[in-house]
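All protein chains of the complex are present and in place, except for one that has been dropped.
When the chains are written out, they are named A and B in that same order, and each has its own residue count from 1.
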Amino acid sequence: MEGYGFLILVSIYALLPFIWMLSTSLKTEAEAFRVPPTWIPIKATLSAYVSMWTKKHFAIYFLNSTIISLATAVLSTFFGALAGYGFSRYIFYGRKFLIGFFLATQMLPGVLLVGPYFKILSKFGLYDTRTGLVIAFLTICLPFSTWMMKGFIDRVPDALDQAALVDGCSRLGVFFRVVLPISAPGMVATIIFAFLLAWGDLLWVICLTSTESMVTVTLGIARTVGEFQIIWPMLMAGALMGGMPAIILYLLLQRLLVQGLTAGAVKE
Amino acid sequence: MKLFKIKDRHTWTFFVLPGTILLVLVLGFPAFQSILYSIYPEGGGSSYTLNNYSILFNDAVFRQVFGNTVFFVILSVVSHLLLGLGVALVLNREIFAKPVFRLIALLPWVVPDVVAGIIWRWMFDPVYGAFNDLLIKIGLISTHVQWLSNPKLALPSVVFVNLWRGFPFVMLILLAGLQSIPRVLYEAAAIDGASRWQLFSRITLPSLKKMLVVALALDIVWEVRRFGLIQAMTQGGPGNITEVLSTYVYKQYFQFFRFEYASAVAVVMTAALLIVSLPYIWMISQEE
Partner (left out) sequence: MRFFKTSILVVLGLAVLIGFSTSVNAQEKVTLRFSDWHLAEAPWDKTLADAMVLFEQRNPNIKVALEPVSYKDKETKYTVETAAGKGPDIFHLHAFSLPMFFDKGFAKDLTPFIEKEGGAKFLEPWYPLCINMMKYKGKVHAMPGDYMSMVLIYNTELFKEAGLDPKKPPKTWDEFLECNKKLTKPPERWGVAVLGAKDPGFELRFSPFLWSFGGDYLTPDNKKSALDTPDAKEAFKYFIELYTKYKVMPPGVPTMNAQDVRTQVAHRKTAMEIGSGWSAPIINSINPELKAFDVLSAAPLPYKKKKVTTIWLSSWVMNPNTKHPKEAWDLMKFITSKEMELNWFVKDGVTSSRKDVSEEAPEIRNDKFASVIASQLPYGKVVPQIPQWPEIMEAFTTAVQEAFTEMKTPEKALADAHDRINGILARKK
């Protein structure tokens, strides 16, 4: 099937940097600068990985990133689903405006928001805390999650809601027991994306934290780019390890993503 | 028209308000402050002026940056769409090792865009770069190409990397959407003798419409805001060829300390985005 050829090409495109990242992460610093570059390390070593955990506090970075991103992903998807359901099923005055407002909040460049956010968070004592970061990220991820979930919930036929309501179910019950399970693939996609949005942020983390105990994986990687040197093997090792939680999250949730195949065969 | 029980009429507030309140509280203040800043004169002061905006519209660099941004965003979004849709369509079929391919197609999104910028920049290096090395080994090129310093190649190279990084998003949304199109529809149409193209245009596309709108709207907003990737790869150079609004605003604010002017640029940026996304907002608010 010609689909295979296409997929293989795309896979090479997607995997190429990762192969290079893996290769570099296993090299010594000197070999990383070799010309011409080597794809298979002449002298393979795990020292970059070890250094990230021992010289840099990768364990702390990992913990911070995971907690923050997970909390952001789950909370934003949950509230986003709520709002998405509201936009999907109800007509009310100002609906179009609010939908537009949710999207508009994504449009302000982060550069402008950082300063005021910093002021707000420090006033509430949330500067340099995980909670503060989660709140900041929530406001970025929530509009996104709402739009995503509205799109997915829109595809769940209203008739199902009606049937359940007639059966005596409350609105909330309809939301939790009927709509959400059917839009599970959408929720999975939203959670994963929201997770990655929070995980990959740099600007907010730089400005809203100060101590080593609050550093995230992304910030830790960015710091390997010093004034004078870039420690490539460590950077690559950090980037690869940093991608692991998202991949694990995806692997855990991917069955729900596929579930749509059966759940979608709904009688219309 | 959607029907709802009489009791139900006000429960929309329960669903929609928590999010709205959070957003208004936390984003309203900075947004308002930015707009306020933009009408202060440069260097502070208490009088109001539209001077920043007139500087903006008269600045040749700003116009170039705006043009670059439009160009960059269109190329990025269209390429994301085409590749994402293509991959989603193939992955929707029954294929051997589908989960593996699906995972691979998602991988680029796992790398934060600043990190991706740093890594690709190194891969594009004219002397040390792995990319040139690979292309030479395969025999596609014979001498090292200056991907990022050649003015003709710089922006396409950035778009190339942005495609790599960004298509998984569109792919996953569309895949999730495709997965819930009931198989029976395709089977019935196939029995009726529909061609592949008809299956696609009459069943697939309309079902995907909502998801396409969501994906496009979000992607457009994000690509206009794309910062870390470009800053890490080219800092807007060579010259001003890869300078986009987000890197421009960043420079004005954090490198030149022109807070008021930067706010004006941001306001213009946001306003332009709002105008462009109006059709999408309208489309997604359509009642079925």
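Remarks
Just so we're on the same page, a contact is a pair of C-beta atoms (placed from the backbone, for glycine too) under 8 Å apart; a residue touches a chain by one contact, two chains touch by 3 or more.
Fair warning: this is a prediction, and the values are worked out from it, not measured in the lab.
Within the whole complex, touches from the chain that is not shown fall on A, B.
Across the entire complex, the residue among A:S11, A:S47 or A:T131 in touch with the chain not shown is A:T131. Here the missing chain is touched by one residue of B:N150, B:S207 or B:S285, and it is B:N150. Counting the whole complex, the residues of subunit B in touch with the unshown chain are 41-43, 55, 61, 125-128, 144, 146, 148-151, 234-240, 251, 254-258. Residues touching the missing chain, restricted to subunit A, are 29-30, 33-35, 67-68, 70-71, 74-75, 78, 114-115, 118-119, 122, 125-132, 134, 176-177, 180-181, 202-203, 206-207, 210-214, 219, 222-223, 225-230 (touch as defined at the top).
The rule is simple: only the chains that are shown with their structure count from here on.
The distance from the centre of subunit A to the centre of subunit B, with each centre set as the mean of the Cα atoms, comes to 15 Å. Put simply, subunit A touches subunit B in their complex at residues 1, 3-4, 6-7, 10-11, 13-18, 20-21, 33, 35-37, 39, 79-80, 82-83, 85-87, 89-92, 95-96, 98-113, 115-117, 120, 135-136, 138-139, 142-144, 146-148, 150-152, 154-155, 158, 162, 165, 171, 175, 182, 185-186, 188-189, 192-193, 196, 199-203, 218, 221-222, 225, 230, 232, 235-236, 239, 242-243, 246-247, 250-251, 254, 257-258, 260-261, 263-266, 268. Chain contact summary for the complex, subunit B toward subunit A: residues 1-5, 8, 11-12, 14-16, 18-20, 22-23, 26-27, 29-31, 33-34, 83, 86-87, 90-91, 93, 95, 99, 101-116, 118-120, 122-123, 127-130, 133-134, 164, 168-169, 172-173, 175-177, 179-184, 207, 210-211, 213-214, 217-218, 221-222, 224-225, 227-228, 245-246, 249-250, 253-254, 262-263, 266, 269-270, 273-274, 277-278, 280-282, 284-285, 287-288.
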